[in-house]
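With one protein chain withheld, the remaining protein chains of the complex are depicted in position.
Chain nomenclature is as follows: A, B, C, D and E, assigned in order of appearance, with residue numbering initiated at 1 for each chain independently.
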Amino acid sequence: MSKKVVSLGEILLRLSPSNYQRIVNSKSFEINYGGAEMNVAANLSILGINSVAVTKVPDNEIGEAALSNLKSHGVNTSYIPKGGERIGTYYLETGYSIRNSKVIYDRKDSSFAKSHISEYDVEKILEGADLFHVSGITLAISPLAFEIAETFMKKAHEMGIKVSFDFNYRSKLWSLEEASIKIKRILPYVNVAFAGYLDFINILGFKSETCYEEDILKCYEELYPKVLEKYNFEYIASSIRKTVSASKNIYKGLVYDGKSINISKEYEIEIIDRVGSGDAFTTGFLYSYLMGKSSEYIVQFATASAAIKHTIHGDTNIINKSDIENLFEKDSFDVSR
Amino acid sequence: MSKKVVSLGEILLRLSPSNYQRIVNSKSFEINYGGAEMNVAANLSILGINSVAVTKVPDNEIGEAALSNLKSHGVNTSYIPKGGERIGTYYLETGYSIRNSKVIYDRKDSSFAKSHISEYDVEKILEGADLFHVSGITLAISPLAFEIAETFMKKAHEMGIKVSFDFNYRSKLWSLEEASIKIKRILPYVNVAFAGYLDFINILGFKSETCYEEDILKCYEELYPKVLEKYNFEYIASSIRKTVSASKNIYKGLVYDGKSINISKEYEIEIIDRVGSGDAFTTGFLYSYLMGKSSEYIVQFATASAAIKHTIHGDTNIINKSDIENLFEKDSFDVSR
Amino acid sequence: MSKKVVSLGEILLRLSPSNYQRIVNSKSFEINYGGAEMNVAANLSILGINSVAVTKVPDNEIGEAALSNLKSHGVNTSYIPKGGERIGTYYLETGYSIRNSKVIYDRKDSSFAKSHISEYDVEKILEGADLFHVSGITLAISPLAFEIAETFMKKAHEMGIKVSFDFNYRSKLWSLEEASIKIKRILPYVNVAFAGYLDFINILGFKSETCYEEDILKCYEELYPKVLEKYNFEYIASSIRKTVSASKNIYKGLVYDGKSINISKEYEIEIIDRVGSGDAFTTGFLYSYLMGKSSEYIVQFATASAAIKHTIHGDTNIINKSDIENLFEKDSFDVSR
Amino acid sequence: MSKKVVSLGEILLRLSPSNYQRIVNSKSFEINYGGAEMNVAANLSILGINSVAVTKVPDNEIGEAALSNLKSHGVNTSYIPKGGERIGTYYLETGYSIRNSKVIYDRKDSSFAKSHISEYDVEKILEGADLFHVSGITLAISPLAFEIAETFMKKAHEMGIKVSFDFNYRSKLWSLEEASIKIKRILPYVNVAFAGYLDFINILGFKSETCYEEDILKCYEELYPKVLEKYNFEYIASSIRKTVSASKNIYKGLVYDGKSINISKEYEIEIIDRVGSGDAFTTGFLYSYLMGKSSEYIVQFATASAAIKHTIHGDTNIINKSDIENLFEKDSFDVSR
Amino acid sequence: MSKKVVSLGEILLRLSPSNYQRIVNSKSFEINYGGAEMNVAANLSILGINSVAVTKVPDNEIGEAALSNLKSHGVNTSYIPKGGERIGTYYLETGYSIRNSKVIYDRKDSSFAKSHISEYDVEKILEGADLFHVSGITLAISPLAFEIAETFMKKAHEMGIKVSFDFNYRSKLWSLEEASIKIKRILPYVNVAFAGYLDFINILGFKSETCYEEDILKCYEELYPKVLEKYNFEYIASSIRKTVSASKNIYKGLVYDGKSINISKEYEIEIIDRVGSGDAFTTGFLYSYLMGKSSEYIVQFATASAAIKHTIHGDTNIINKSDIENLFEKDSFDVSR
Partner (left out) sequence: MSKKVVSLGEILLRLSPSNYQRIVNSKSFEINYGGAEMNVAANLSILGINSVAVTKVPDNEIGEAALSNLKSHGVNTSYIPKGGERIGTYYLETGYSIRNSKVIYDRKDSSFAKSHISEYDVEKILEGADLFHVSGITLAISPLAFEIAETFMKKAHEMGIKVSFDFNYRSKLWSLEEASIKIKRILPYVNVAFAGYLDFINILGFKSETCYEEDILKCYEELYPKVLEKYNFEYIASSIRKTVSASKNIYKGLVYDGKSINISKEYEIEIIDRVGSGDAFTTGFLYSYLMGKSSEYIVQFATASAAIKHTIHGDTNIINKSDIENLFEKDSFDVSR
């Protein structure tokens, strides 16, 4: 029987000019749907997980469209209340070569950000789940959303359900101080943490002398065991990206399991759409983790999942398991026919 | 020398599926810009008026795009402050035949709705103007916007500048009671009123016994002189629409100048996009009024301007004067070549 | 708790030029998915029914795309096997005015047409269902498909589940003789029949003297009681269409319940896409029938559902219940805002 | 063996906004190719005629694209020289409802208008032809083009090849005086004339008292025998159009064969693109004339050909013979499947 | 006078999402036409060859569209019968960077695969031809197609017409064993063979010790003389590709003429569409071979032809001779203006 995962967060309408056009003189926007945890929910469903999304949408055609998008990937949307005033929105202008991508957020006062914990039957939703996932964005967007997230995490923890948390720090949503206070409050419930060394230093207050030197591996070796021990995580995972240009990145992943630091194959990627690649990494990790795979496999699967996302339009990683595995197992780029 | 008109109001980003598609399964939105008074500003500029728009846009690419749209029609945008959080937005699903058009607003807390009168140098903006235009929507969207509108109207009145006001009552923005209080407060400054008999009855509290009977002309003859006398308007104007279907309407216009009720030619229109047709009527009126035309001409020009708008994509009436005149003066629908 | 309906049939990939272009010089095809029963399944799900689709798709990206489409409408696709060689396909060239629409089928040897009854766990799929739906097309496309359909109908009948059957006679798929033999074989299981008087005469062999005269109502009054009695149907329903042009039709519906012939309001429709309107009629009937509505309501809901389908792109009737009700209850075609 | 027709004239690149947009704010143009005689050449080829086009295109990618378009319809382009400076161009803004279509020409100094008779091996091109076709536009665009046309007509006449001539008077290209002189010069070679009664009066100088009265049939009966006799035509043919709006026309055709005035069925047409409908009429006439059909058939076929063209994008009448025949023989507008 | 080439094979309708989208969530397909030999036919025609295509298409709009495409490139389609049930189809998902392209075939039972040799007047079609071309795909798709191919090859051989054969081995169509038997049967008629060393080893059963070592040139030097001698070919030609990623390949070509192994310039190519590049290589070879060029020129022309194809949308190599020559003769990538 397939594993069940519950993901909680804001769904976002994404509006972006097509074909690398600039917003200023564009005459149309392509429509996609995103939001960190909703991407994870969709991606997990595509991989065959029984994936439940928890969010809220306005009770109008825009809300219907957002739900229809989740449903098209097979996500269970039956616990999503309808109401509130609006869907969180963001505008993406995809860069190219030496011109950067730009994101403009217009997400304030969304239906989800203003929804109340009482709208969600937490226990019923979590029933039978193997894992609950949320990111720092949900903690940051509103006190109401924080309350919802904390309630779900605590309850999941009580029910023996694994909890995964992606730091996903966004300086436009909250300060490092606020993040520090709130993230520390929920970390006791977390089993798997997606975060980089800067998150540990800047948000959790760890000290390091190695992280500012050239050999970043030493930083991991010094810092990660300390973090894992203090917070009792099973896993710490993150990706490492070098932005050669707005449309070419070099990308690899890292998974620490308390025993060894596992580093994936490195990919040089020509980018179509990098938004959602972090969520694809998270998804790849969670999927292989739930399947009981080794850390070596997990880091390869998570990273290949994220790498291939860069070549797919939209926030969702519309790709199946075998295509991900082929990417890290083989090296052929011939036409499949 | 060309006449100068100042229009005040919120600019709106409009997002709509193309080609009569439904929002729910659309993959892209066409981008247009609207807002009642901004439409009037753009339309007047296209007709050759020195047209000044007063609004506020966020200081990002979306704000730039909105300004660029106004500028493309020749509108003077130099008094528009940049800042605030977001652009007011609406979604339009254009209906067809027996399926209705739908509008979903997401305009709360826009940069303009939250802007303050102190951001506008009222006297300088109005300097040399022949007319100031605003609609009931601006009065309704926020107390701050009401204050801005009232200040402009009062100052225009003091400076001897004509003031035109379109009732434009929207039940989603305010109740009849609120509208009544606020509209009555600004009517003393108004010279030209765009409103139907229901506005006079429901908002201004006039009584009528003829308006519910079959011959609507009697209603006008009874009601309009009373309204004009009480509020000291120069003109009352409105359009009369019969919706045969979502894509076929029968349309005519009416102008009352205190002496006679002038009624235009009637048009049977296959509709491409009827949003903005009311603003095109207002524009046609104001343009011919400022040119010193007769009431008979004014009603024909205003109505033809509005009628042809139904066949043009977007909120703006991208059409020149001679095409409008041809419509009510001639009757040929042959290819112009 | 919502009603459960199981629909069985071939899913079709539809390829059509956009914007009334001709196939011969078109450079792209719009993608939609159809198939008579799959349309009913999608439409019922949109109305809130727990809708289960039974079909088969190839195990490749095209099959995935077809499933994703069904899922986007909320249809339960978990009983759909993957395999076989291809998806049934049809090309649609949408006509306009005096130019007819054309359909070219390329559906032979589809995954579903060549699937075997052993691939479907009939009893489990039907468990808890309120109704099972299939059409004559499934009976016609292959002996294997006939066997599947007959098995489901018989089992549903045994389990006390209502069975609805749409004659949907297509001369390109089978002769009247074949249709007669096979349809007669499954009619004992049928509770609700969608068929016109010509189906009763040509396929079931009823005789009529009134049906070729001017007053078609007499035909119904003579013929339908005889049919109902012989086959023990609860309901006979059909639509009546007049094709003024390829893009303008006059449309009404008829429901006979053994007591009275109920005829709906008549609609004059400008057409965007009439494919799937018959299935929208079926859906409107089944939905209101399952909700326990009166024959008067059923005929209005079924017909309004079908009428509005003509204005929606694609085979699926993407419309909610209140928009359908508004159409037959009110008569306003103003913008909803 | 199929008939051979040679058509001579300028090929035009047509640029038009899609979807009824206005040129002023359009961001792209659809590409089509036209020109009165080139349309006839393409249309005849689609109907199975061995159709030879004579024109000239610039020796660059635009010229290649124009040739490729002709070839895609099967037209023989092997006698078309390449060179000169540019392709004649026109911009089309397709009107809708009460908004008129507009054509802007930019055709001066095209490769064809500046080509010389010495570039065409007239005798070889005409060898084996059954008919030569040209229109007044070619006579008007330049003295060089007039010389080419006159040479072809004279030689065709000498070789016993039928000559058809469409008056196609365009006031932007020449005055009535110039047209009169030049058209009279070539009429001795003409067998079939496409012209309306106004052409006979204004260009050829015929007098009529009946043509300004209500019953236009009397005009034909008075005027056409006189014209036919004087110029020794086999046939005079024309269409009669009423422009209800820019997108709805009423249309019928007329063919006079010296014995009777044959009038076709009348069509009420919702228009997609009426440009090229006159050329479709000409084509329908020439095709059925060359097939040896009766005047009654000819007028029906020519008119149906023209009528259906109004529903097809582009200047070319992409439709086969049986679809044209169905239009005047049957009256069904059901989906063909 | 231009050379005449006859190409025999199945025409394929190609359906592909635009702009590197995935099939699973695409809403439209771009339409192109391909098929190995039909690509060669179109490409040769573009280069000025009198190119005859022999295939079969269904007698409907899809068949018409396929013919229109061939005709647009100037291909002679007059020997193509119409009939049968369907056009062979394939879906192409174009990959990008680390995501592979995918091809899904749906070509079974196409009109051509089920056509009979009696439908083709072989001698008349070959009359005056300089070369006949076919590929292994035609041999594989059906026994009927094999019979047609063999008949044409044998007759061409008898008539002294050169025969070119592209191995084009596709494991989805036949096994190595079947291919070996059938290809060996037709090789006696072949003058020019397009094949790589693996084809010679796996299909023809040659042995090699050098081909699995690093220096592939040694393999050619050992193997090709043996093959040429045994089968009496004039030429063996093939391309050598390195797939750096799905959108970047390194590409060069090889031509063996019995005397020397000629290797072309090497190209690093950013790919728009690599489908059809093999056929562009074949075309470039055949064209320069028929023009009597040297092996050195042939290998450069064939390879440049194939290289530039990678940058052109669709299966056809829409490029003229001078652009191909410029590519291998010069090295400038400046704008031509």
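In this text, a contact is a pair of C-beta atoms (placed from the backbone, for glycine too) under 8 Å apart; a residue touches a chain by one contact, two chains touch by 3 or more.
Fair warning: this is a prediction, and the values are worked out from it, not measured in the lab.
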item: Interface partners of the hidden chain - shown chains only, full complex considered; value: A, B, D, E
item: Sole residue of D:Ser68, D:Ser115 or D:Ser264 that reaches the chain not shown, by the stated touch rule; value: D:Ser68
item: Contact residue for the chain not shown (choose from B:Ser18, B:Ser72 or B:Asn326); value: B:Ser72
item: Those residues of chain A which, in the complete complex, touch the missing chain; value: 19-22, 24-25, 95-103, 105, 170, 172, 243-248, 274-275
item: Positions on chain E contacted by the hidden chain, ascending; value: 18-19, 72, 267, 269-272, 307-308, 310-314, 318-319, 323, 326-327, 332-337
item: Where the unshown chain meets chain D, residue by residue; value: 15, 18, 22-31, 60-62, 64-65, 68, 85-87, 89, 91, 93, 102, 104, 106, 108-109
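The definition used in the following text is that only the chains that are shown with their structure count from here on.
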item: Chain located farthest away, centre of chain D as origin (C-alpha); value: A
item: Copy pair chain A, chain C: interface residue numbering same or different (half cut); value: same
item: Copies chain B and chain C - rotation angle from C-alpha fit, nearest 5 degrees; value: 120
item: Centre-to-centre distance between chain E and chain D (centres being mean Cα positions), rounded to whole Å; value: 42
item: Residues within chain B bordering two or more other chains; value: 18-19, 22, 24-25, 27, 102
item: Chain contact graph, described as a line, ring, star, complete graph or other shape; value: other
item: Interchain contacts, given as pairs of chains that touch; value: A-B, A-C, A-E, B-C, B-D, C-D, C-E, D-E
